[in-house]
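Structure record follows, encoded as structure tokens.
Every protein chain but one is kept in place in this view of the complex.
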Amino acid sequence: MMSSETGRIEAFSDGVFSIAATLLVLELKAPAAALPFWQGIAAQWPSYASFLLSFLFIGIMWMNHHRLFTHVQRSDDALMAANLLLLLGVVWIPYPTSLMAQAVATGRIREAAILYNGSYLALGLLFNLLLFTCMKRGLVDREYAGVRHIARSYAVGPLLYLVCLGTTWWSVPLSLAMNGGMAVYFLVSPEKRVKRAGARR
Amino acid sequence: MMSSETGRIEAFSDGVFSIAATLLVLELKAPAAALPFWQGIAAQWPSYASFLLSFLFIGIMWMNHHRLFTHVQRSDDALMAANLLLLLGVVWIPYPTSLMAQAVATGRIREAAILYNGSYLALGLLFNLLLFTCMKRGLVDREYAGVRHIARSYAVGPLLYLVCLGTTWWSVPLSLAMNGGMAVYFLVSPEKRVKRAGARR
Amino acid sequence: MMSSETGRIEAFSDGVFSIAATLLVLELKAPAAALPFWQGIAAQWPSYASFLLSFLFIGIMWMNHHRLFTHVQRSDDALMAANLLLLLGVVWIPYPTSLMAQAVATGRIREAAILYNGSYLALGLLFNLLLFTCMKRGLVDREYAGVRHIARSYAVGPLLYLVCLGTTWWSVPLSLAMNGGMAVYFLVSPEKRVKRAGARR
Partner (left out) sequence: MMSSETGRIEAFSDGVFSIAATLLVLELKAPAAALPFWQGIAAQWPSYASFLLSFLFIGIMWMNHHRLFTHVQRSDDALMAANLLLLLGVVWIPYPTSLMAQAVATGRIREAAILYNGSYLALGLLFNLLLFTCMKRGLVDREYAGVRHIARSYAVGPLLYLVCLGTTWWSVPLSLAMNGGMAVYFLVSPEKRVKRAGARR
């Protein structure tokens, strides 16, 4: 049992990531009947923005998970437990997302942004716990450039979310804009970061 | 990291396609208690029609996705990002579908049809972005007849949805009938189109 | 494109079957607050019965699907289209199931049972369409005993549902009891039927 292929862990994880990403659409409500259609659609922008942001974050986390597991040669129970805690965080995401979507209407946008960024901060830490478990137990080659590169990028994630979290006390719109910027950066930049890592090998 | 097998991208994509297709059923509501049962069922025809149409479109898109990935030999981060944007569009589909289902009752059928066809138009463009990414980065053999055939069929999709979208300003029922015709055509015709492509190889 | 491995069709189908089966739980409502807890639970028996029945039927259909695909050596677009229509029927199932669950409360149990058995009748026919497509196009070996056995068992399904459907006009409780008997029979008997088929090989 100490050594088994990682395929089924990835299948279970892929299931959780893809379902959590898809369930986000259930939070999108029909526009208010009292408003003209397009005005009602426009009034729902916070729902669409938080849907978009969380979908991209879940997708990016899936990419990061995928990237780590290309280096994991075998699995053990500690890895399964650490992975399970990470997936717990992924499954949780639709909840702060729906509170963000309602936040403009309820006037509690700062509180919702704190919970939202706090949730992603926790997820960032859980990613580091997963990587630490892999390294500690020798499930990945910690001297390999690809793994060292992943370790650096995983370390940056929680710091960025911590900055966004702190910014909510100063300016919520700026904090959200920073969230959006992070999503775009993570989506378009990994290639470049990987190339640099490749050059170091 | 530059090269990795495409298996897990397909697994994640399959998850998103199959969940989005299955969630459509959650939009089907019980018939109104005030009406006789079969009359209540009949009154819900817009829900059933949009359920049927979107299920077929998601299934056809899955087939197109599957067809492309049989030619993709390796994956990189740009492909993952383009694929993620496509899946964002797929996850979005149940939302315009539910607005279409309610459109007859709310009397906003033109607006809903515009949003519906506009969403599929965007998805058609995202399919072309995915294919363009694959070609640009050499992940598929662009000279291969099968790939050239996919490129032609992907180019046609957005044009057809654009025509349907334009038709909504003239006649919404005709536009919806054209949507239905497209679903039937895509479902029964690919074989013939593939045969022609095979002959050209 | 004419020949590709069936792995991804099975993955997509597995996704749809497992999601449709799992979504059934969303129809289970909390017991009425006005009643004592266990009395409220007991009053919900139609929900539990239809949940149980539909879960078993979806599971059995998945087993039948699995059994057929062990014999399908390659795939083509016609198979994909026939499979998509079958999955459309699977995704539909939670809807008649939820109407059955509410039927005792709304007093429309005959109508709901007609829709329920009619839906499974349609699914049984779609299974035969899938098998016919495989045979017609030479995707399975029609002379092989295992395939001939599947063909016989697929032919029986629609007949059984037709009998249940007809019985609803005479006695709805008997019809539902027959549904339950079918689920138990299909669940415990395949082994024996397979053994007989094996003996004929």
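Going in written order, the chains are labelled A, B and C, and every chain counts its residues from 1.
As a convention for this text, a contact is a pair of C-beta atoms (placed from the backbone, for glycine too) under 8 Å apart; a residue touches a chain by one contact, two chains touch by 3 or more.
Bear in mind the structure is a predicted one, so any value in this text is a computation, not a measurement.
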item	value
Displayed chains contacted by the hidden chain, counting the whole assembly	A, C
Residue of A:30, A:43 or A:91 touching the missing chain in the full complex	A:91
Contacting the left-out chain in the complete assembly, out of C:19, C:72 or C:115	C:19
Chain C, residues in touch with the chain not shown (by the definition above)	10-11, 14-15, 17-19, 21-26, 28, 30-31, 33, 37-38, 41, 52, 55-56, 59-60, 62-63, 66-67, 69-70, 146, 187-188, 190-191, 194-195, 197-198
Where the unshown chain meets chain A, residue by residue	1-2, 4, 8-9, 11-12, 15-16, 19-20, 23, 26, 76-78, 80-81, 84, 87-88, 91-92, 94-95, 98-99, 102, 106, 108, 111-112, 115
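By definition in this document, only the chains that are shown with their structure count from here on.
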item	value
Topology of the chain contact graph, where touching chains are joined (line, ring, star, complete, other)	line
Intercentroid distance (Cα basis), chain B paired with chain A, Å	26
Interface hub residues of chain B, defined as touching at least two other chains	11, 15, 19, 23, 26
